[in-house]
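All remarks here apply to the structure that follows.
The complex appears here minus one protein chain, its other protein chains still in place.
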């Protein structure tokens, strides 16, 4: 993944419609925004605020050749490999989550060379998005030097600081073609407010060429304006808004629902015991099978949803 | 002002007491934290959230040789020159405010060579603080090239991007010895919450070696923790907390009070018509004369205070 | 802080029509703006121009303020006195740190920046730093603020009063780059994007020759001759044959300006 030249970055932005206009569409329509071969940045971190509904839509739309990037990748990375939408994931850590052990799918695909897991340090991922958000081709940093990680990544350069003579590593900007970000609320224009943990989503949104927002709910522009210092993503960075309640299920959405742990345990069990075939059955049942997102949630189950919601809201109980 | 070498930056931070401890002191005690010759960064912008109470304390403590830096400098810059605490101000724009015309004191001191106004572009100031906050010696940027500004600043370097071949300007990090920041509320440990416009204060706080917070009020740590995503400055960056109600008067503090326009008009009038002598009289009356901060506010006047407060709170009336 | 102190056009229009010079500047500048653009506004005339455009031909236009404000809307009669006070945040969509609002320029999100200046030259370079020798200036001006960033990274519209002492052969100091020494010199200096789109004055609307990047009269303000424009300019302007006259402000435009600034604080 090479750095997008500045002329191309500017031209892409110039071609977009940045006017204040309504942009609410369906999950299916939003999937059309993503082209085969795109670099797609995934918001959230591990099992938190993962844009599962949009990934679900990309899998159903049978996208191909996507490069995915993310702060830390959980089992949506498994889904991406096994469904065939991606064979290249750039991230700092990749497995379902510490409590579930090493991802069997990540191992199965990367150890056989069927897919690539390009490993960067967590801060490097963050600074690459930040450089992209700032419109510069790199960020200087002081980690990753001396390790073996730097030898396996696509592109990073050491330099001597012209001010201090110190050694620095320059990590190249990431400007994803599309960013998928799930938020607690936004308006019909795409002004998004994110509660609690922000992860790398602000930088990802500003770095990307197009942002697809999924949101627990769409609120009025007046509500957004009552707390403008809580708005985290400006409308003009956003290409599409999709209302997708429980759009992170079975992952968590801060203050709204915690992870659906039984479902996550079930997935871990399937992938560990039945391997790739098990995950394909999981995809049939939960990704390809449901008529729509609501039916997906029905299959995940109301009891789990209520339980995750009770736990999720508890952060505001104190 | 040269870049602080990384070894020195780390050592300074290491020497500080970053434990969670109470650090409430008086304005006078806080002035002792600032040493003659220090680089002091001033929070806020123009007439907004200016840490006037701390500047007042530095003037009364007869500090000398300070280098001040700020996003945009208003008449606190006049005060700094005329009181003798500083003869070097780094900033992007320097005058009381557009509606009051060009600062007579800025002109009087800089045109005669008695003081320096080192001009950087506004974004360059911001990126210099940001580099300092991130612990790197520079930030790359794409402005200021081609202009005459770059020829008059202390230190900026062009480079060819190793990834894209593009021309970039590297602006050197600022790591102020002390930052003065005024906030709406913080706790006794220094966890600060800032409402509304943030200006460059977050980066300044993280870039500085020591932060002196003045605050409209001190709240409980429990209140801070009820909205941890509203905390903007972490306690461990803070050296001292001073409760200074109306600590920006006659400037504004977002949501609390607007500028004291009559007082600002009066100052502009004095400096325009009576020149340096007029400002010295102003200093005698408002800076050296009052017994304490409350008496300063009394001299500014209750009627103005009530009026500024009514206007200030109106931002939450809608 | 991109509007220059010295640029207060508060006197009457030389044409003695039913509008002031300030109203004329606001209307002319607003007409250059297009639907959907993102615009860095200063205070006063430039903010009026952006808001007027929103209320006429560009309802989806977005205003940015340098203090860190995205998408504010102006409440009639309550124009903010600067770009970084709480009044700027009225009905805003988002507040961000100053550095981040300026980085929108670098990221390519800003279509137009409004600028003023004490001096402008034939290549659109602006000076708001020094009158006279910068080493020993006659007048130290307040400086660039975000002006250099805006002029370096986006297209700009300069709105200023047309006077010979302001339209100079060569600015004493390049605070905000226009086309530098013309031709490709701007891009060659590391500034491949942006440049001066229009200079809007009380006498004319001016553009720049695509090749040489020298200032050119694109249209005359109503009642103004090409000679008057040249007489008030210290360098030779390109004046195309048959240069047009800009349509005068309409009643609707003037009514909107009156609604926005009923006390004529900025349009007197």
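Here the chain labels run A, B and C in written order, and each chain numbers its own residues starting at 1.
Criterion: a residue touches a chain if its C-beta (ideal position, glycine included) is under 8 Å from a C-beta of that chain, and two chains touch if they have at least 3 such contacts.
Source: prediction; values computed, not measured.
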Relative to the complete complex, which of the depicted chains are touched by the chain excluded from display?
A, B
Selected from A:1, A:33, A:61 or A:143 as touching the chain missing from the view
A:143
Touch assignment to the omitted chain, from A:137, A:250 or A:312, lands on A:312
The one of A:19, A:69 or A:95 in touch with the missing chain is A:95
List the residues of subunit B that touch the chain left out of this view.
6-7, 9-10, 13-14, 17-21, 133-136, 189, 191, 206, 221, 224-225, 228-229, 231-232, 234-237
Even though one chain is not shown, subunit A touches it at residues 45-48, 71-72, 91-95, 97-99, 101-103, 106-107, 110-111, 117, 119, 121-124, 126-127, 129-130, 141-149, 152, 158, 166-169, 196-203, 252, 254-255, 258-259, 312, 315, 318
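Simple rule for what comes next: only the chains that are shown with their structure count from here on.
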Remaining connected clusters, assuming subunit B were absent and nothing shifted:
one piece
Tell me which has more C-beta contacts between its two chains, B-C or A-C.
B-C
Give me the ID of the chain with the smallest distance between its Cα centroid and the all-protein Cα centroid.
B
Centre-to-centre distance between subunit C and subunit A (centres being mean Cα positions), rounded to whole Å:
41
Enumerate the residues of subunit B that touch no fewer than two other chains.
141-142, 166, 168, 196, 198, 318
By the touch definition above, subunit C meets two or more other chains at residues 69, 89, 91, 95-96, 103, 106
